[in-house]
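For this view, one protein chain was removed and the others were kept in their places.
Up next is chain A:
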Amino acid sequence: MNDMTPVETTLKDWETDQEVRWCPGCGDYAILKAVQRTLPKLGADPKNTVFVSGIGCSSRFPYYVESYGFHTIHGRAPAVATGVKLANPDLDVWIVTGDGDGMSIGGNHTMHVLRRNLDCQILLFNNEIYGLTKGQASPTSRLGTRSPTTPAGSYDRPAKACAFALGAGARFVARGFDVSKKLPEVLEAAYRHKGAAFVEIYQNCIVYNKDVFDGFAAPKGAEDHQLWLENGEPMLFAGSTKGISLNRDTLRLEVVDVVDGDWKSAGVIVHDVTNRSVAHMLVEIPFPEFPKALGVLYDDPRPTFEGEVAAEKARLSEGKEPNLAALLSKGQSWKVEESGPVEL
């Protein structure tokens, strides 16, 4: 986010005249609506908003948002976005990427934009498959995923996007899924965070990896399988009949039963978004043994990259005049008079 004056807009203001070209029923539609619904709430200004994307289904996103948009090349959106933000820190920069784009071909850039802490929102649409290239296994595909390139089931271990982000030094990590009503809240939190905000959004690819997230995302049983994290609130799910506790002997998280709402005596921990250690545990807990941790997992800002770049530029320019004639003649120079050279 930037510190500009809020602007009043409606959802309609953020829609372009372009025909949306995702498959009917694709989770991307829901994410697009969630973003278009969130932007007016944020007071975002279309003229100061830039969506930058890489390649893949998700990366068509900028064409459908009435703001500035740059659909770049495979995996490189974070790098392009870095240039945009450094050139004009007043812009709100959103990066839209997918599991192939952001975790595979562009994994390096994802890592560096996070560790540098460029002020931007990174929306990683994770559908655990390469959709636009017709369904190959992706770096987040589960073991055994059958695809045109893995006919006997995939055997390379999947990467965990949020664990990767934390490992890279992210100061904001959150999770949501396409059709979740809470997605706009997650997006809003990401926007409010000053610095790189990483949001993994589980997205249903209805053609190549249909319903792969139904285990926690389907409305039926959602209560039992979704752990929505709220800062300062106990980690409860299943209608507050269950919670997450830290076993002090094994130093592992575990699921505990909560009787009569007495989560304290059940040892349920209270979510502290600035607790990095617990965040590391939350992104690693396995499903379905545990519920899926959703919402803002971690949020603890640090100085931003563009701020540091500007500060360094100011430090190095201090007291110096941008005098081109002086610059050109700097260094080991001498003057040639009619009589011959003279050292300066």
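We take it that contacts are C-beta pairs under 8 Å (C-beta built on N, C-alpha and C of every residue); 3 or more make two chains touch, one makes a residue touch a chain; residues count from 1.
Note that in this section contacts and distances are computed from a predicted model.
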Quiz item: The chain dropped from view, which UniProt name applies: "2-oxoacid:acceptor oxidoreductase subunit alpha", "Sulfite reductase, dissimilatory-type subunit gamma", "Phosphate ABC transporter membrane protein 2, PhoT family" or "4Fe-4S binding domain-containing protein"?
Solution: "2-oxoacid:acceptor oxidoreductase subunit alpha"
Quiz item: Given the contact definition stated above, which residue among A:143, A:218, A:259 or A:327 touches the chain not shown here?
Solution: A:327
Exercise. Using the definition of touch stated at the top, determine which of A:8, A:262, A:289 or A:337 touches the missing chain.
Key: A:337
Self-check item: Chain not shown, touching residues in chain A
Solution: 16, 18, 46-48, 50, 52, 62-63, 66-74, 76, 78-88, 90-91, 108-109, 111-112, 309, 312-313, 316-317, 320-322, 324-325, 327-338, 340-341, 343
